[in-house]
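Structure provided below as structure tokens; questions to follow.
Every protein chain but one is kept in place in this view of the complex.
Chain naming follows the written order as A and B, and within any one chain the residues start at number 1.
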Amino acid sequence: MNLLEIKGLTIQYAMRANTIHAVNNVDLTIAPGQTLGLVGETGAGKTTTARGILRLIQTPPGKIVSGEVFFEGRDLLKMSGAEMRAIRGKSISMIFQNPMSALNPILTIGEQIAEVIHLHEKCSKKEAAERSRNMLKMVGIRPERAGEYPHQFSGGMKQRVVIAIALACSPKLLIADEPTTALDVTIQAQVLDMMRALKNKLNTSMLLITHDLGVVAETCDAVAIMYAGEIVEYGSLERVFHNPKHPYTLGLFGSIPSLDKVVERLSPIRGLMPEPSALPKGCKFKERCDYSCDDCEKEEQVLREIELNHTVRCMRAEGGGF
Amino acid sequence: MDELLRVEHLKKYFNNPGGMLHAVDDISFTIKKGDVLGVVGESGCGKTTLGRVVIKLLEPTGGKIFYEGKDITDIGKKANIELRKEMQIIFQDPYSSLNPRLHVFDLIADPLKSFRLMGRSARKDKVFELMDMVGLSRRFAYSYPHELDGGRRQRIGVARALALSPKFIVCDEPVSSLDVSIQAQILNLLQDLQKQHQLTYIFVTHDLSVVKHISTDILVMYVGAMVEKCGAKELFEKPLHPYTKGLLAAIPVPNIDYVREKIVLQGELSSPINPKSECRFANRCSYASDICRREIPVYEEVLPKHFVTCHRVREINNL
Partner (left out) sequence: MLRHLVKEKKESNPRTPEDISVKKALWQDVLARFLKNKSGIVGFSIVVIMILLIIFAPVITRFDYDAQSFPDRLLYPSALHPFGTDNFGRDLFTRMLYGGRISFMIAFIATLISAAIGTVFGSVAGYFGGVIDMIISRFLDILMAIPSLLLAIAISAALGSGPINTALALSIGGIAISARIIRATVMAIKTNEYIEAAKATGSRNLRIIRKHILPNTFAPLLVNATMSIGGSIMGIAGLSFIGLGVKPPTPEWGSILNVGREFIRDFWPMTVFPALFIMLTIFGFNLFGDALRDALDPRLKD
């Protein structure tokens, strides 16, 4: 059975002048122990999707319009507030992008980890403190530092603390929203390395949100490419990286300066992502696509399976493609 | 001699509550006309300060800067302002580097106005010409920066830097706040402009794949000091310094078939405040020995045109 199964998730923000279609009919599944990479550019709806899973969308103006989010077979969207709170931080936890603002500056890091444990598991304060020290050791921070305050830690160390908080109750699913974007490359390598190791040790599933295809290549088992609130390509890491089919995915690969090949000139995607308040009819990528034809506009594009474990939202990708 | 800029033992220190912050410590290099020198390093390594000092936006603490053979280190305030016509800078953040109360036209016209270079109508033609040059549609002339996306805003920054027709531009992380597809557009633009106008760049960035793509030579910095400098291709094929090796290994590559040596550098950057007299990388280096903790290594030419600052570089690389 899948750990997480999202079906037709649609999230909109009703603004004064218009409606922002942030997430449109998203389907995703994560198996136990699997890491799914959710890739897309700013404004693609990645973070909104993640917040939607935990029902952390600010309402109003945001609203989960439709869809189902099955976690261990139960629909999170139908749960009561109390049930949902019991799940957040316990079975599903989330890591936010900016480690600098994710920690409370007036509590020691030990207290902050212990607080989560104490909140979700009936254990004494002493036991919680003991376990928080173990968590610190696990993320590579000396347990003696439990009594220090966030400002005494560097960015990379803070992100380790955030990860320790997220993993404190051994969640089944970890949602990590750009966990290493704010970090330097060598620190990023350390943190990713650690996350990989912990994930394998604890058998946690992970939804990793990132804009960096390199990070996906190194950490994920499956990947979903998101564009204008839709999943445009979805499949196992191997299928998508070996055989990218959606013109947008191809464009993303062409935009990245390569380390392993010599490329004289990059081939960027022209134009911009459409405003999520005024999405075009038919294919959302048509305006920027080199392969678009008249039919692309007429038809609402659906995800088509082009090979096993690989679906693409493009009518021209099927059967050989371009 | 086609050298455009030469920097010798450049230093920039800042007074910090904890002591002297050595942001740029003893940096020397030469850039030839039409070349691109990539400066890479992690945050706090002094690469941004280096870019500012080289074009005299900040006064150096020590060392010399030569531009077209002339010493520009201690020229007066007036000459410094005149220098702006020769040396320009493109900023990292296309949000905070544009005055929110000016529209695009005024933003680009600003350098022309401050030098009173041309009359009203000539200036207008020039601004529109610049907008065309950077691929910014003329219909945005009276838009405010907050109405435009990051890519377009960065194009404004590029146009502003080009307004005075400089020969030399410091690009300070010009694409790091942009999405990849937009980043590629701006990189291509910068490359095209460089070729068309025979510009010389210092390209400051933390992104090694970007720097590899655009540079002729690369300078790697670590906590204010230079670590390694050589041709762009050579750096990636044959890194000699242990830090460069670790840095290259740390970049996530979007290719699942790309196999390489796995090195994860442990520890964090040492403090640039009152650095001890030792190799600054010693505390993270797996090859560090006694001498590394005792003496500051010298910057030397280990292979032809390949400079490294490391005591043990020859041992480590079997040279």
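Note that in this section contacts are C-beta pairs under 8 Å (C-beta built on N, C-alpha and C of every residue); 3 or more make two chains touch, one makes a residue touch a chain.
Everything numeric here is computed off the predicted structure, so don't read it as measured data.
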Of B:M20, B:L57, B:A288 or B:L303, the residue in touch with the unshown chain: B:L57
Sole touch to the unshown chain from B:F14, B:F66, B:F128 or B:Y287: residue B:F128
Hey, which of B:F14, B:Y144 or B:Y287 is the one touching the hidden chain? B:Y144
Consider the whole complex, including the chain that is not shown, and state which of B:S43, B:N99, B:S165 or B:Q198 touches that chain. B:N99
So that we can see where the missing chain sits, which residues of chain B does it touch? 55, 57, 81-82, 84-85, 88-89, 91-93, 96-101, 103, 110-111, 114-115, 121, 124, 128, 137-144, 146, 157, 160-161, 163-164
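Definition applied: only the chains that are shown with their structure count from here on.
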Per the C-alpha means, the centres of chain A and chain B lie apart by a whole-Å value of 32
What residues of chain A sit close enough to touch chain B in their complex? 41-42, 154, 156-157, 184-190, 192-193, 211-218, 237-238, 241-242, 251-260, 262-263, 265-270, 272
Contact residues on chain B for chain A in the complex? 42-43, 149-151, 179-185, 187-188, 191, 206-210, 212-214, 233, 236, 246-256, 258, 264-266, 268-269
